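Only a single protein chain was left out; the remaining protein chains are all shown in position.
Letters A and B name the chains as they come in the text, with residue numbers starting at 1 for each one.
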Amino acid sequence: MDDFTLQNPVMATYAIAACLMILKAVGMSWLTVQRMMQEKGGYRAPEDLRRTPLNPDPDPKQLAPNERVERIRRIHQNDLENIPFFLVAGLLFVLTAPPLWLAWLLLYGYVLSRLLHFAAYLTAQTHDMRATFWTVGSVILIIMTLWTLVTAVLS
Amino acid sequence: MDDFTLQNPVMATYAIAACLMILKAVGMSWLTVQRMMQEKGGYRAPEDLRRTPLNPDPDPKQLAPNERVERIRRIHQNDLENIPFFLVAGLLFVLTAPPLWLAWLLLYGYVLSRLLHFAAYLTAQTHDMRATFWTVGSVILIIMTLWTLVTAVLS
Partner (left out) sequence: MDDFTLQNPVMATYAIAACLMILKAVGMSWLTVQRMMQEKGGYRAPEDLRRTPLNPDPDPKQLAPNERVERIRRIHQNDLENIPFFLVAGLLFVLTAPPLWLAWLLLYGYVLSRLLHFAAYLTAQTHDMRATFWTVGSVILIIMTLWTLVTAVLS
């Protein structure tokens, strides 16, 4: 069928949104690494206290939670609770052959909501602002999933 | 090819099961929010103690773990450990063109096992009951994955 190729503009839209979200989530791992290196702490495994080229002066305090690292871990966990489900819901949404404008609105709207959520969380804005951006993304995800569910049930 | 459309009954079965599981997992986020609002606690980020319209009377105790909230977080974490892998394993299982009765049995059986696991965990049934429902789902997931692996290796 023709829907499931990058020549289908809806599929290409999904692929772009999905790749951006994958890079975003994987970026949280790298940001955690960067902050652990800056802070020389926030580690989690006992063996990380061994003297190595990357950790020449080990100290038991390095295993204590470090808020700058924990902040990224909380953002990362929020990604894990949301993005994998978006990735599959978006793929199935493509199969329902939605109009291109709707695919743009929902898929890029989701990406935008997650980037704003990240910016609000990283800079410690109020819970209310962070929750607003999260809610926009979550509602988009639910709409796409319900749309696909209804289409599949009726097919 | 014809397998990868919602006109294929096996694919439609997968899409329905996948949408239900996505809604289930996303529902855990909303249930966490609901319980955090009921308990006015179980928050995690230091900035959540700022006075805002959603939190008019902040109190440092709001950052302490709250068992009613933590219960949903444990259920959610269990979803994250299982459902994303089901979503991809199920999709690949469709590509092997299994008989429809088998797709029904495995895909809807998985959904049922996860809903029962949720009910048992939410109401704090014994570990043994919860573990039984989890095991059913995990074994289904392993069967689908092995089936797909063997089919792909032999293809």
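The rule we apply is simple: a contact is a pair of C-beta atoms (placed from the backbone, for glycine too) under 8 Å apart; a residue touches a chain by one contact, two chains touch by 3 or more.
Note that the structure is predicted; figures quoted are calculated from it, not measured.
Asks: With the missing chain put back, one of A:Val69, A:Leu87 or A:Leu106 would touch it. Which one?
Replies: Touching the chain that is not displayed is residue A:Leu87.
Asks: List the chain A residues touching the unshown chain?
Replies: Contact residues on chain A toward the absent chain are 1-2, 4-7, 11-12, 15-16, 18-20, 22-23, 25-26, 28-30, 33, 43-48, 50, 52-55, 76, 80, 83-84, 87-88, 91.
Asks: Spell out the interface residues on chain B facing the chain that's missing from view.
Replies: 1, 3-4, 67, 71, 74, 80-82, 84-85, 88-89, 91-92, 95-96, 121, 124-128, 130-131, 138, 141-142, 145-146, 148-149, 151-153, 155
Throughout what follows, only the chains that are shown with their structure count from here on.
Asks: Could you state the distance in Å from the CA-based centre of chain A to that of chain B?
Replies: Roughly 17 Å separates the two chain centres.
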